[in-house]
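A single protein chain has been removed from this complex, and every other one stays in its place.
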Amino acid sequence: MKLIVAIIQPYRLEHVKEELYKMNVNLLTVSEVLGHGRQKGITEIYRGIKESGNLLRKIRIDIAVNEEFVETTIKAIIKGAKTGETGDGKIFVLDLKDCIRIRTEERGPVAIG
Amino acid sequence: MKLIVAIIQPYRLEHVKEELYKMNVNLLTVSEVLGHGRQKGITEIYRGIKESGNLLRKIRIDIAVNEEFVETTIKAIIKGAKTGETGDGKIFVLDLKDCIRIRTEERGPVAIG
Amino acid sequence: MKLIVAIIQPYRLEHVKEELYKMNVNLLTVSEVLGHGRQKGITEIYRGIKESGNLLRKIRIDIAVNEEFVETTIKAIIKGAKTGETGDGKIFVLDLKDCIRIRTEERGPVAIG
Amino acid sequence: MGNTIINAGDTAWVLMATALVMLMTPGLAFFYGGLVRRKNILGVLMQCFAALCVVSIQWVLFGFSLAFAPSHGFWGGFAFAGLKGVGFAPNPAYAPTIPFEAFMVFQMMFAVITPALIIGAFAERMKFSSFLLFTLLWTTFVYDPIAHWVWGMGGWLRTLGVLDFAGGIVVHTTAGIAALVTALIIGKRKIDRASPPHNLPFAALGAALLWFGWFGFNAGSALAANGLAVSTFVVTNTAASSAGLTWMFMDWIFNGQTTVLGTITGAVAGLATITPASGFVSPASAIIIGFFAGVFCFLAVSFLKPRFAYDDSLDAFGVHGIGGILGVIATGIFASTLINPHGANGLLYGNTKQILIQLLAVGVTIVYTFMATFIIYKLIDVILGVRVGEKEEFMGLDLSQHHETGYTLME
Amino acid sequence: MGNTIINAGDTAWVLMATALVMLMTPGLAFFYGGLVRRKNILGVLMQCFAALCVVSIQWVLFGFSLAFAPSHGFWGGFAFAGLKGVGFAPNPAYAPTIPFEAFMVFQMMFAVITPALIIGAFAERMKFSSFLLFTLLWTTFVYDPIAHWVWGMGGWLRTLGVLDFAGGIVVHTTAGIAALVTALIIGKRKIDRASPPHNLPFAALGAALLWFGWFGFNAGSALAANGLAVSTFVVTNTAASSAGLTWMFMDWIFNGQTTVLGTITGAVAGLATITPASGFVSPASAIIIGFFAGVFCFLAVSFLKPRFAYDDSLDAFGVHGIGGILGVIATGIFASTLINPHGANGLLYGNTKQILIQLLAVGVTIVYTFMATFIIYKLIDVILGVRVGEKEEFMGLDLSQHHETGYTLME
Partner (left out) sequence: MGNTIINAGDTAWVLMATALVMLMTPGLAFFYGGLVRRKNILGVLMQCFAALCVVSIQWVLFGFSLAFAPSHGFWGGFAFAGLKGVGFAPNPAYAPTIPFEAFMVFQMMFAVITPALIIGAFAERMKFSSFLLFTLLWTTFVYDPIAHWVWGMGGWLRTLGVLDFAGGIVVHTTAGIAALVTALIIGKRKIDRASPPHNLPFAALGAALLWFGWFGFNAGSALAANGLAVSTFVVTNTAASSAGLTWMFMDWIFNGQTTVLGTITGAVAGLATITPASGFVSPASAIIIGFFAGVFCFLAVSFLKPRFAYDDSLDAFGVHGIGGILGVIATGIFASTLINPHGANGLLYGNTKQILIQLLAVGVTIVYTFMATFIIYKLIDVILGVRVGEKEEFMGLDLSQHHETGYTLME
């Protein structure tokens, strides 16, 4: 099992979700984060004082999947998130040692879906 | 060492914390996330336009623990979070390679508690 | 590759970023979390009712790095975040199995930077 | 209606005061709304807007008549129903220099805010449909009769000579007691732990709008732009400030530091307490009344409530009930005919009778309100059920009652 | 200007009403701003503040003159340009008991809010520079002439006897139609999916300020603190409440539950609809008009818009356009000389002519506004381009147009 963590542009969330659903990846967890990457954000200006605004709003998606879904999921994320411009984001893949569905107390691969 | 990540119903947070404290698991990090799972949320309606509202508010808890605490912690989370209804959430267990207490610069298992 | 997760005091973020930049660690993802640790927060009081306020605001930083940068990164975080008082926070190190740059679809160590 | 003539200055002031009092209901919505959990903000806002809509219509159709038509004993009857006879000409029995309709609409806004005040007691756990019905019935059977007793032509408390300038009995005592009753019957919220206000700046905004609007509430009750209105205005501001400062220091003494929530709560307590007295007392008395408002309401909220363990979520009873009752009694003590020759002297000025009238009036109001609210509540509980289910409560009223959320979590 | 004399009460009321109407533009900013995505809140606030600044200056320089100087056919010409002759003395043609300058500034605030209303149609996707130019041109070539026709000395619709007490034609129909035109030309937002309001409490705050300010808008249009002002005040509040309740129940019937957004939208629709009628109808008529406002605007927003698939983001047409037109027609039906002897009777009171005048006026206004707005839009599109680029739209107007963000994400 793997935990896939994707950092994407906020406005691509809809597209990513769509691509994931097409691949039957329906379970995910989303949060709002700030990212510092290569992308130069817009310089904010408050009463003439420039704020390099180096932390840009991003969306983080966490998806736990079984091994056979890893590549499908990564591809779907790329498909939804890619615009070809800096700031598109990254996907991180972590090993998932265990997974428990709280409702049923099931464990392991069966609990993921 | 393991990093335990639990996604739970927001209103169960109090109960989960209580159960964890009983087991002497006192250190944790909490954040607000949106989750898409099997649970059907309430359809929101704004001027007649239906929002399937497929992202529901959830709480994410991160707990780093030493091996001997893994099961205790999982049990405590389940005890606090379980209602038996869809939406109760999941627990993910990740391997933790290292842990550093910034204040003392201690590393490894001793830094976790 | 490793994923370094640091939980720090909110007001140390600027210092940590500065130290990281000095070490050429420029890519990171930040989010706001609540932490329960050893630190005793301020008791909040609302119309005489005391709120032990056991969840304190913290900043979480996620940094994916290649192996040779792990120690540099940890040191930089400690340098920026350490005040010597409880609440300084923790650093967690996780194994990173893979990393994908969405824009270019590059994978592995090359995608991290 | 005789040789009365409309005064444009007085009319301008009463219209403006009416607008100010109207703004108090949204002000209250934010004062209360900022204090609840994030998932219940819309529940509070909705109840306040609904009170505004429902009571506005009820008042035009029959509420005003029940309260202000010449007495039929219990209430005023239907002589003014549908605003019959409520037109451009002044009614000297109420306000000789402004259109009678101006008096009507000014009073309307009092009828609107009173049931809205009660919301604080059952916040975060009442069904919206039940709230609608409760508001309609409570306004009709509690507010309207008591307004009639105290202010209506032929009302028995008015005849008795009770002093209630702007609604210490009619508004704050009734709302406060109704709050106590409903808090007692509806029971505690599921998660008992104190929850910090989800948006204290909203509560402060609400308090500011309340303070602003209260100038209309009290000084508008002079029903003319004259010296009495000015005096009332000054006294109102003074009591609010005095009570705000007092609560600030009470917080400091009892809890070790001053708080925003304490200060604004104190100011609102001071405003509620000065209300009945505002047209009868001097600024010096207002400082004292404000001081007592701060002390007593602070103690009620900090000690009485935990002691008796009812869950008056936002202290509608502790602030408006205690404040209202205190103010009615204070009126009997501090009132002076030097300030208002149409009033009476209080205890301090050698008149012992007034305070007895005040006590009687507030006592009867408490008893009647208590019983009537109880009956209305129980009736609705049978028909619709008053409290939301446990799941709805955990989910929050915004989602469960209105299928909306107050704030998005992401862009 | 004859033996007119200034009445302090009337002046006080009109000044206060002016302040109230001024507050409506920020009120609208929050009403609209709360409904957009979080990344576009500043875009909305900015457009509203800019409208306030730009039109205030335009009005003083020549706008007031175009609208209210004695007729030169299409508009009023430049006789009052730079406020020449607009001073302390009253102008009896408009308001005999207050300084002419008071009339001028009261009308200014109407000119300010009208273009601001249109913002709802193109929210989240218009360039700020184009908005500035649009506001200036639209005010000059649409608002000013139509205000002249309906309200100006010698205006042809005024001469014809059209009834528009506080701007159902001049304000709401023009803004609503302009909203429809711009929504049609500018096209849909990129992300079509409904986005929940980012801050519904802000929208509720805005609605509260609109309601509060509308007392000045309508009752101030009596231009005196007299019985008519009071009647207008009452009718305004009644229609708002009635429409709010109606929408609440429409929501319940069609969508299964009541909503905050529905209730406040209903109230605003009621306010827009009663506007032209407010100085001519009884409270009973106001209840009926409010009811129809709730029903028709609800249907427009819920069925017309999805049907024709234009993206009037915040329903400026559905609420103000439909409401304004409905109100103008309703005035031809419900107007009564018992309420306002300077008005006329409507259909219900046996006068068939009035409704024809109303229909003609609203029809001409629709056609003229439609064409003129279209031309202005296209002109600006050629010069500056109206719509932001796709990337700017995704980024949000706050960052892309103003290099600011509404809220920080961290401390």
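Each chain gets a letter, A, B, C, D and E, in the order it is written, and its residues are counted from 1.
As a convention for this text, contacts are C-beta pairs under 8 Å (C-beta built on N, C-alpha and C of every residue); 3 or more make two chains touch, one makes a residue touch a chain.
Quick caveat, the model's predicted, so the values are computed rather than measured.
Q: Looking at the whole complex, which visible chains does the left-out chain touch?
A: A, B, C, D, E
Q: Looking at B:H15, B:R57 or B:R101, which residue reaches the missing chain?
A: B:R57
Q: In the complete assembly, which of D:A89, D:V234 or D:I375 touches the absent chain?
A: The single option touching the absent chain is D:V234.
Q: Taking the full complex into account, find the residue in B:I7, B:V30 or B:A64 that is in contact with the omitted chain.
A: B:V30
Q: Which positions on subunit E touch the chain that was left off?
A: Contact residues on subunit E toward the absent chain are 6-13, 15-16, 18-19, 22-23, 26, 29-30, 33, 41-42, 45-46, 49-50, 52-54, 56-57, 60, 82-83, 87-88, 98-99, 101-102, 104-105, 108, 128, 199, 202, 205, 225, 401-408, 410-411.
Q: For subunit B, which residues touch the unseen chain?
A: Subunit B touches the chain not shown through residues 10-11, 13, 30, 32, 57, 59.
Q: On subunit D, what residues meet the omitted chain?
A: Given the touch definition above, subunit D has residues 7-10, 12-13, 16, 20, 37-39, 97, 195-201, 204-205, 207-208, 211-212, 215-216, 219, 224-231, 233-234, 237-238, 240-242, 244-245, 248, 255-261, 263-264, 267, 283-284, 287, 396 touching the missing chain.
By our rule, only the chains that are shown with their structure count from here on.
Q: Identify the chains adjacent to both subunit C and subunit E in the sense defined at the top.
A: A, B, D
Q: Please find the path from subunit C to subunit D through touching chains that uses the fewest steps, and give that number.
A: Contact-graph shortest path, subunit C to subunit D, evaluates to 1.
Q: What chain is the most remote from subunit B, judged by the mean position of CA atoms in each chain?
A: When every chain centre is compared against subunit B, the largest gap points to E.
Q: Counting only C-beta pairs in contact, which chains form the busiest pair?
A: More C-beta pairs are in contact between D-E than between any other chains.
Q: From the C-alpha centre of subunit A to that of subunit B, how far is it in Å?
A: Centres of subunit A and subunit B (C-alpha means) sit 18 Å apart.
Q: Suppose each chain is reduced to the average of its Cα coordinates; what separation in Å results between subunit A and subunit E?
A: 44
Q: Round to the nearest whole Å and give the separation of the Cα centres of subunit B and subunit E.
A: That gives a centre separation of 50 Å.
Q: Could you say which residues in subunit E touch two or more other chains, in rising order?
A: 196-197, 255-257, 259, 261, 409-410
Q: Where does subunit A touch two or more other chains at once, residue-wise?
A: Within subunit A, the residues that touch at least two other chains are 11, 30-32, 34, 57, 94-95.
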